[in-house]
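One structure, pasted below without further comment.
Yeah, one chain of the complex is gone here, protein chain that is, but the others are all in their spots.
Chains: A, B and C, in written order; residue numbering restarts at 1 for each.
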Amino acid sequence: MEYQVKGAEGKLGILIPGLGAVATTLIAGVEAVKKGFSQPVGSLTQMGRIRLGKRTEGRFPLIKEFVPLAGLEDIVFGGWDVYADNVFEAAAHAKVLEPMLLHSLKPELEAIKPMKAVFDQSFARNLEGTHVKEGANKMALAEQLMDDIREFRETHGCARLVMVWCGSTEIYIEEGAVHQTLAAFEKGLLNNDPQIAPSMVYAYAALRSGVPFANGAPNLTVDIPALVELAHEQGVAISGKDFKTGQTLMKTILAPGLHARALGVKGWFSSNILGNRDGYVLDAPENFKTKEVSKLSVLDEIFKPEANPELYGDMYHKVRINYYPPHGDNKESWDNIDIFGWLGYPMQIKINFLCRDSILAAPLALDLALFTDLAQRAGMSGIQEWLSFYYKSPQTAEGLPPEHDIFKQLMKLQNTLRHMMGEDLITHLGLDYYQDLVDTL
Amino acid sequence: MEYQVKGAEGKLGILIPGLGAVATTLIAGVEAVKKGFSQPVGSLTQMGRIRLGKRTEGRFPLIKEFVPLAGLEDIVFGGWDVYADNVFEAAAHAKVLEPMLLHSLKPELEAIKPMKAVFDQSFARNLEGTHVKEGANKMALAEQLMDDIREFRETHGCARLVMVWCGSTEIYIEEGAVHQTLAAFEKGLLNNDPQIAPSMVYAYAALRSGVPFANGAPNLTVDIPALVELAHEQGVAISGKDFKTGQTLMKTILAPGLHARALGVKGWFSSNILGNRDGYVLDAPENFKTKEVSKLSVLDEIFKPEANPELYGDMYHKVRINYYPPHGDNKESWDNIDIFGWLGYPMQIKINFLCRDSILAAPLALDLALFTDLAQRAGMSGIQEWLSFYYKSPQTAEGLPPEHDIFKQLMKLQNTLRHMMGEDLITHLGLDYYQDLVDTL
Amino acid sequence: MEYQVKGAEGKLGILIPGLGAVATTLIAGVEAVKKGFSQPVGSLTQMGRIRLGKRTEGRFPLIKEFVPLAGLEDIVFGGWDVYADNVFEAAAHAKVLEPMLLHSLKPELEAIKPMKAVFDQSFARNLEGTHVKEGANKMALAEQLMDDIREFRETHGCARLVMVWCGSTEIYIEEGAVHQTLAAFEKGLLNNDPQIAPSMVYAYAALRSGVPFANGAPNLTVDIPALVELAHEQGVAISGKDFKTGQTLMKTILAPGLHARALGVKGWFSSNILGNRDGYVLDAPENFKTKEVSKLSVLDEIFKPEANPELYGDMYHKVRINYYPPHGDNKESWDNIDIFGWLGYPMQIKINFLCRDSILAAPLALDLALFTDLAQRAGMSGIQEWLSFYYKSPQTAEGLPPEHDIFKQLMKLQNTLRHMMGEDLITHLGLDYYQDLVDTL
Partner (left out) sequence: MEYQVKGAEGKLGILIPGLGAVATTLIAGVEAVKKGFSQPVGSLTQMGRIRLGKRTEGRFPLIKEFVPLAGLEDIVFGGWDVYADNVFEAAAHAKVLEPMLLHSLKPELEAIKPMKAVFDQSFARNLEGTHVKEGANKMALAEQLMDDIREFRETHGCARLVMVWCGSTEIYIEEGAVHQTLAAFEKGLLNNDPQIAPSMVYAYAALRSGVPFANGAPNLTVDIPALVELAHEQGVAISGKDFKTGQTLMKTILAPGLHARALGVKGWFSSNILGNRDGYVLDAPENFKTKEVSKLSVLDEIFKPEANPELYGDMYHKVRINYYPPHGDNKESWDNIDIFGWLGYPMQIKINFLCRDSILAAPLALDLALFTDLAQRAGMSGIQEWLSFYYKSPQTAEGLPPEHDIFKQLMKLQNTLRHMMGEDLITHLGLDYYQDLVDTL
């Protein structure tokens, strides 16, 4: 297949439900980069390179020079929140970026004011938002969001839009009847079905408006058959769930390494301490449950205990998140991994990651927005599994197990880009360097 | 190209210069596995699986059932050491395995007695070996080794042999004139050239005897043009250098992960404490130098500072090994990694690995022996870059930079096996799951 | 005051409710020491020394040679448990000591069989004990215990007895009316008052039998006015609560050091992972509550936030215990301490303690038994605050805040011993070394 990737002309609007720590760090960061104050470190679209052809060809362009991406100067931000603070105020409250930097961007940040949110406190007990829409039912609220989207597109003269959920983690719910078909879902919107989360209302509004959607939180949102159906119907790209940062990022780096070496794992204990608003929301057990399910899933898929029972059959995996105000956004994780090697002898690995939550997440939100827009222009609609690289719980086609190994995810992402642009895929066979064979099949 | 891989019939002799901690842990372990006492954890050839075909095919055989490898029951061990202890005594002295286990294997281990070594104390100041060969010059010593090899093959009725260097790390030397051509090297052997290390004498003897050679230590040994020339001439497989275990293993797992995410690195400080004989040899600065060079090389190749100066241009990398007797073979590493993300904000990762040195190395020695024998039967002679997966400083063709990213190394190893057996290579593109495309090119 | 300390002639019976990990490690250890297999490391009474007089006098005897303590050869062990396993079986199940060691002590350990317990599952949901006494009411059960005690004393010909609670942690209860007076308490025993915990029944039976009592768990037990009253009436020594081991031990070592230097503390996060039966009992929130209260109390008393509001007024202290089976008895703690220094600049201390729970607790149980017996012979009845050194929540006189600083506790313990034996107390003034003054007041 040959892709015909459309160019990235015109403005790209990035619409964000949830103008909290991650979103404001993203927005302020893009402004800082545009002014030349800082570098967009951690963003593959901005700083990453891709190898093309054989090792000896030395072709190693920046990704943004290889595929046609929207430039930072063409981005316009907008969003919704349950608090009325503008982005300057919200960023100051989040305490991620230094006051000096925020002040140097004050006019740009103050100008971005959240639209009123679709919200329901039963989905996030620890939030007391007041800046919320009212409506007869969830369908009416969805329509108000569609109006917001239309108005934003016109006001800012956007050629294209993408939506990235950066709102709080909602309580845990499982897929039910109302999520199975588009028809059932739309009836549920009219009936105010309690199983329809606010985030789903946003996703519905986006897809109906032809706007692709990416989900940075672990809540189901767009990962239900009804909305997959709508995405296909509308020809828009979707992906999720849950930005892969911090401890889980480390896990999907390290676990493939242990697996590669056929080292056994008896236990993996993961603890986190964090003190930001996200941590406060997750202090409610029903919200933590959503995150826990997302965090726990990654190891099994990588280790495949059913295929390797002697190595991973007894693995005990536990994840804890502890709200600890002194740390603010400086999330710290601590992992103890009980492994065993030759003849079953035990060893331990301990990892202490002093990270910054939103600093790690912001560039992922940017990349997802830009790559989602690229996919849309390449005519790739529905679930974008090649974006698994960015997610803790990648959304996949029904029945297809997600891939969690970050290196396979990266390979998939890179080979997708190569494929889009008609370049050879890379297999790392490389026998030809030694024996005059062709590198790829 | 189609490989015609010969079968693995008959006995395989594994000849080991250096019957110390690693070698005795390997030998005792193979005996324990043969008796059903323990599992060969950490060995890809024994416990690893390989995916074949598409994800949905569910083909995931054990590697040893996919490619024809020598079985453990067909292995015979032999070796040389500067101390006369038999393998039971040497294993007891190394204090890696529990006394109970060693006692249950006593007869088998006692039966293996080291042949006299080719040794020169100027290459390992901290060793006082007495069980050494005497000879007019290094060529004469090589010939004695060739006699040993011939005799071993006959006594044990081996169909094939491989040699794996598990001797102490020799002092640091750089490639000189005597290493450039086979002719110069053979003259050097006759002249007793001081630039020819004992390990090179073993390698020469092996290659001359048609025995492939793998090098578990960081000394040059077979990684010199003269011996590459001989390997080609003789049609034997060679590879090296330095088993990739412990801290460096972790490094080549973690660094690709940071690089994948375009996270910057400002500094990487690595400290080790260990108290075994290897640690004692490395306590001599000239021997540590050899190890240090090997350990320092890995990061640059993975991060490519010249291609990514903003992310890795200022990286400060330091490695320390501290001899600390209380730990014995239980090497412990501690890494502090100073990284930076979005807008340059700093973060830190700390890794504390409580490992067991020889427990990690023994299965690598086994895999190298078995895969080297496989390569030989597949007609692959000269440098085996696909075995990079096992080495800290992979030996590559002249001018070709080594690949250190363990995941690319694994991909290369697996695709080489697939290629040998005529299976499709894997690219992880997988668009067909979504859009009815072919998986691979 | 002059003490007349009676000698330690005759046998000392140590009676233990709860023959679990700690108790069996204690009993097996004493046997191993008696046989000369091992050393009683961690026990002040067995291996500790005490300085007497001035630094220059060089008087530094073993504590057991300074004060008259029962010798290990004069100790007889007995106990109760809700499971019928003898001490050999229970020790094997606890997996603290190596099988080889246990087997070498098998006859001695098998001979000790638990008496039937006084138990009530509502106090430890996760225990399913069957080896329990039946009786009309709690007073009847107490009388059965008194019979057990009498019989044990006679059978073994004990000159003296002490009881040390090593049973599971009971659920959290607060002092109520039934605990206020001996009269109310005895009425409660007859009425089966649900506020009377099984451990209190043991304590009552001990005190009534003239047997001093020490409490190794955090439950109230003997720390209620009713039983203090009884202790005074009977002239017996009592002390508690909760052996100070592992993380809390480290805390009461480190916190005094930070306080000594006037360093501020913003937060202290403590996490634990353990997988033994104790951990399983504590996995029930009501039982964890008892432990948590005990663990949280220590910092405030040491830092005195009300006296030092600028340094400790905002300290956030959180303690977590996570049940993690792969670790068994090898409890591991991890602490993150956020401190600040000169001008408020922040720093962090991280402590990772790979400990062994019962190995740390067993010698404390021994010391408490021996020192309690000593106190009894010295005529010191009621609360023994000088044993605070051993406890997480030291029992003190009504209204007197406990001392948690382990160095003040040690000073108190040592000066009490010096005082008992008529030696000068030590103040560390020592000006006389320089200016011919008297060392002590």
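The rule is simple: a contact is a pair of C-beta atoms (placed from the backbone, for glycine too) under 8 Å apart; a residue touches a chain by one contact, two chains touch by 3 or more.
Please read these numbers as outputs of a predicted model, since none were measured by experiment.
The chain omitted from view is touched by exactly one of C:111, C:136, C:190 or C:425, namely C:425.
Among C:42, C:78, C:114 or C:267, the one in contact with the hidden chain is C:42. In the full complex, chain C makes contact with the omitted chain through residues 1, 25, 29, 32-33, 37-44, 46-49, 55-56, 60, 97, 101, 249-250, 253-254, 256-257, 260-264, 304, 307-308, 310-311, 340-345, 347-356, 359-360, 362-363, 382-383, 385-386, 389, 397, 400-401, 403, 406-408, 410-412, 415-416, 419, 424-431, 433-435, 437, 440-441.
Within the entire complex, the positions of chain B that touch the omitted partner chain are 266-267, 269, 271, 273, 316, 318, 320, 322, 324-327, 332, 334, 336, 338, 350, 352.
We adopt the following convention: only the chains that are shown with their structure count from here on.
Per-chain CA centroids place chain A at a distance of 39 Å from chain B.
Centres computed as Cα averages put chain B at a distance of 52 Å from chain C.
Taken residue by residue, chain B touches two or more other chains at 352, whereas all remaining positions touch fewer.
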